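Contents: one structure, followed by commentary.
One protein chain omitted, others in place.
The first chain written gets the first letter, and so on, giving A, B and C; residue counts start at 1 in each chain.
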Amino acid sequence: MSDLDAYREKARAFLISMAPKFGRDARRANTVEQDLALGRQYMAARHDAGFAGINWPVEIGGQGLTHLHKITFDGEEMQFGMPSHFFGISLGMPVPIVMHYCEDKAWVKERVLKALRGEEIWCQMFSEPSGGSDLAALRTKVETDGNGWKMNGQKIWTSWAQYCDYGVIVTRSDPTIEKHKGLTYFWVDMKAQGVEVRPIKLAGGDSHVNEVFFDDVRLEDSQRLGAVGGGFGVALHTLMIERYIATDSGGFGPHLDEFIKLAHEVDINGKPGIEDGRVRQQIARNHAMRAGLDSITKRAFAMMMAGMQPGPEGSLQKLVAVRSRQKLSELAMDLKGNLGLAFDEHAFVKTDWGTSWLNAPTGRIAGGSDEVLLNTIAEKILGLPQDHRPDKGVPFNAIPA
Amino acid sequence: MSDLDAYREKARAFLISMAPKFGRDARRANTVEQDLALGRQYMAARHDAGFAGINWPVEIGGQGLTHLHKITFDGEEMQFGMPSHFFGISLGMPVPIVMHYCEDKAWVKERVLKALRGEEIWCQMFSEPSGGSDLAALRTKVETDGNGWKMNGQKIWTSWAQYCDYGVIVTRSDPTIEKHKGLTYFWVDMKAQGVEVRPIKLAGGDSHVNEVFFDDVRLEDSQRLGAVGGGFGVALHTLMIERYIATDSGGFGPHLDEFIKLAHEVDINGKPGIEDGRVRQQIARNHAMRAGLDSITKRAFAMMMAGMQPGPEGSLQKLVAVRSRQKLSELAMDLKGNLGLAFDEHAFVKTDWGTSWLNAPTGRIAGGSDEVLLNTIAEKILGLPQDHRPDKGVPFNAIPA
Amino acid sequence: MSILYDEGQQAIATESRRVLDARMDKARLLGLLEQVGQFDQPFWDTAVEQGWTALAVPEEHGGLGLGLIELGLVAQACGAATSGAPFLTGGYGVAQALAQGSDAALAAEWLPRLASGEAIGCAAFAEGNAILPRGPAVTFADGKLNGAKPAVAGGIKADLALVWAQTAGEPALVVADLSGATRTSVASYDNSRLYADLHFAGTPASLIAVGPAARTLALDVLARMAVMTAHEQVGAAEALLYIARDYAVTRKAFGQPIGAFQSIKHRIAEMYGLVEIARANCIHAAACEGSAEFLLAAADARISATEAYDTNARDCMQIHGGIGVTWELGLHLHMRRARSLAVECGSLTFWEDLTVDCLTGAAA
Partner (left out) sequence: MSILYDEGQQAIATESRRVLDARMDKARLLGLLEQVGQFDQPFWDTAVEQGWTALAVPEEHGGLGLGLIELGLVAQACGAATSGAPFLTGGYGVAQALAQGSDAALAAEWLPRLASGEAIGCAAFAEGNAILPRGPAVTFADGKLNGAKPAVAGGIKADLALVWAQTAGEPALVVADLSGATRTSVASYDNSRLYADLHFAGTPASLIAVGPAARTLALDVLARMAVMTAHEQVGAAEALLYIARDYAVTRKAFGQPIGAFQSIKHRIAEMYGLVEIARANCIHAAACEGSAEFLLAAADARISATEAYDTNARDCMQIHGGIGVTWELGLHLHMRRARSLAVECGSLTFWEDLTVDCLTGAAA
């Protein structure tokens, strides 16, 4: 048994022991606040058990293991529906960036510990109302203010900001030069004067994302991460950190077995659903597609274990899986007929077709829309030309709004 | 019975009487040359019977009836597979343009008569190798030459040019101004010195389109149609002439009944094909799609009869019908299994799935590719912005090749 | 029946669109999503005031004696406005069944009240996941109904229901006064549809058709409701098309309107195609109401309209990006309605099979 398999065993044992208190069923009727409180306890327990900061250096408070150990644990943890989602972004991007760029190491070490134990949460503030897919179009501006900076503007789609203690942010420090050159990156105290967080309610009824407003917010120059004007680079670094996060060929929706189970339960015009060619075709096509995505992940995994760089095909996962999950969920609802008109707002996205369908559009947009992903594949992998970019080489304040 | 219904009866009677000699079955084993000879006989007979130039003025040799009478006849004729396809473009666009722009009316009248009787054929020379969807990018150039012009260059995709006596052509008379402003339109004697026609063999094995080369071809100024520099306008006029040509919701492939017949003949893994949900779904979806296209045509028809302008939705016909015909043909081949591997090169596209499949790609490109049609719908009907056009407002000879 | 709208019909189209544009309120509709059992009173008041409830009721029973064409035009306007109650379609179904049914007295009793909007009707055909089960479990005997029907649209508020049942082993259509039934509200993703499970325990009801005639009538009524719903779906899909278009010409990314990107531009053109094909099928179906082709025409309309609404809801949200999935913008009102309407009146598999049965002469 490889070291990694042994590690997986250890992880499963821990997770199984935690499940009764923290698992999906235990959380069923929780409000978001109750769930967050439970999540903080879970993170502390996870830290105590030595499953926190798995691939981070020991000296900063991590376990000093490999990235593979981390995805192994994450993949297992995903099965149990633990309340760790509040902390995923916090530990996934902002904290590592702060670890990398912030000079006050003692302060960083303290933040890392509290973040790992779920006592503090960090958010990442990139998107803006005017921006969408166009990161470098951001308008939140900073001006020098004595020995520090003064920030004004607005961010949007900031996950869990309403519960965050700190955040990282990209701002425009110079509007007179080409748009991606005039940016600077900082960390922000979310409790500071002038910071206002307003939750955004989403189509599904939940509010895990926010608008964040900044009114003359004071930033010390020590909060700057990277060089003045180097913000775009740090932002890209942030987005690059998690190359192979745990993927899900089911598009983070129900497993195909759930669909097969449903097909066994229903009739279609008097005949068993599982015998209907329409249903069989969808099962088979989706199985082939998901099996392919799983094999891509397995291969990437094997390559990393062999010390190789995985291929770019990993970038297909979210695009293909979430898009097809949306249609499969609609078909499942069709098969349920009137019985599918009922809706349980406490149901989980990985076990309930209605919930899976209702949240699919967010999945197809968050973390890179289908269109952005297709552009990335076309340009970065296949070398196709960029779209027409009238904003290229033009000073930011000269781009027609 | 409306006047139009009466006319349809009359047309059917004529066509039925012609079918034994000119219909699909009579043509089965013909070479292209035999088919053309037969076609010329049919056109003469059609002219004698008073079904030629149906909606053209009597004084020029037409029947003086309405456009509706013409589509009524065309729709009926299409059912019989008469060899009139050699003359469709000739009578559809070039001849009417010559009727409209050419000053020598006596000469025109003679051409019209010979064209209607199939004794002469006209082609239309617009596309060029460099052009594709971009008509105004053409390079075939004319220079003044004494009191006339000298033409050099190349055209491509010219239907039936190898059998044509005359053609109409758009040329570049001034490369120093914006590309669609420097064009001039002429008629050409296809037998003239310096004109060379080379047939292009297509994927299906047939060669109904050609390359046409011009080497110092002399054009009299009397051959000019429209003003010098007015060629783009005349070209658009040419393309506008036939707004509502006879459409076919089957995408000019087999009727859906043929598919239903096939579904009755085959089994799928031991069960009757017609009972398989995959097959039933395709039949139903295609039926709904085709029924919609048919209703659009019926409504356009009714509006024209009521003297109204039909809606723009007619422009959906080719895009939707041919694209779906391609996939339905592939499914039909799948259903036939090994029996579908046999291929009859004499089979007709409207009755044979293999032929329908093999010629579908040409159908999706000829007469406006899917992409061009989508752009047209988006821009002309829905008012969406044009694509980025770096060639706009730039002198033709300054556009990077 | 002509497939060109006459002036009166065009007036109905513009007027119904105008009055709904003026009176509908997105915030009100969003609020309804979060309450079970509530519907949009202002919408229903408008429908009654405008006489939409009377449109397709025979004149001798206090209706306007118009047909599916006129009703379809109103339904299109309602679809565009994601109307806040399902009563028009249900009422139309019950009224059609009464008018065609065998009980003239019953028709005379209820039709005027349906026409005036004083009574609310609903159709209770489905059992389990089947929209029109061959052998319904709900039974009718000695003037009494027993059994249950799941998630009936409008069931929470309706006064009477058209029920697909069986009597002595034969299919039957009966009309039940719901004061004699118990209802369990069903929480849904589209709560203003007022879904309720209807429970009949010795509920008094009246037979209006039995045997093969009952199935024929039930299919005709279902097809009529489906054509009305198809118009609603087309009106909604068309609204989404223009919402997407308007956003694409104003919203900028990378220095240009996003509508200049072909992935957006061509998708909107495809949305247009789906709408026009479905609209043409709706017009044809409405025009041949009562004819032998009606069932097939209804299936064509239902299938293409369902595809159009589901697809346009999906794509319009996608085109909007982040803002498209916010509660406030309310595109999800359409996304939810696209699904509820796709299931009410029967899912695509039902209509696909019906189409093939019509084409192969196997239709029952």
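Quick note on the criterion: a residue touches a chain if its C-beta (ideal position, glycine included) is under 8 Å from a C-beta of that chain, and two chains touch if they have at least 3 such contacts.
Please read all numbers here as calculations on a predicted model, not as lab measurements.
**Q** Could you tell which one of A:Thr144, A:Ser295 or A:Asn397 touches the chain left off the display?
**A** Checking each option in A:Thr144, A:Ser295 or A:Asn397, the one touching the absent chain turns out to be A:Ser295.
**Q** Which of B:Pro20, B:Gly205 or B:Gly307 touches the chain that is not shown?
**A** Considering all chains, including the one not shown, the answer is B:Gly205.
**Q** For the chain left out of this view, which of B:Glu76, B:Glu258, B:Asp276 or B:Glu313 touches it?
**A** Considering the complete complex, B:Asp276 is the one touching the chain left out.
**Q** Based on the whole complex, identify which of B:Asn30, B:Asn55 or B:Thr362 touches the chain you can't see.
**A** From the options B:Asn30, B:Asn55 or B:Thr362, the contact with the absent chain belongs to B:Thr362.
**Q** Quickly run down the residues of subunit A that touch the omitted chain.
**A** Counting only subunit A, the missing chain is touched by 260, 264, 274, 277, 280-281, 283-285, 287-289, 291-293, 295-296, 298-299, 302-303, 306, 308, 311, 313, 316, 319-320, 371, 374-375, 377-378, 381-388.
**Q** Contacts of subunit C with the missing chain: which residues?
**A** Contacting residues on subunit C, toward the hidden partner: 261-263, 266.
**Q** Considering the whole complex rather than only what is displayed, give the residues of subunit B touching the chain that is not shown.
**A** That gives, for subunit B, the contact residues 127, 132-134, 137, 156-157, 200-205, 266-270, 276, 278, 326, 330, 333-345, 354, 357-358, 361-362, 364-366, 369-371, 374, 387-391, 394, 399-401.
Everything below uses one rule, namely that only the chains that are shown with their structure count from here on.
**Q** Can you check how far apart subunit A and subunit C are, centre to centre, with Cα atoms defining each centre and the answer in Å?
**A** 39
**Q** As a quick test, compute the distance in whole Å between the mean CA positions of subunit B and subunit C.
**A** 42
**Q** Mind pulling the subunit C residues that touch 2 or more other chains?
**A** Where subunit C meets two or more other chains at a single residue, that happens at 256, 260, 348-349, 352-353.
**Q** Which subunit B residues touch at least two other chains?
**A** 277, 280-281, 387-388
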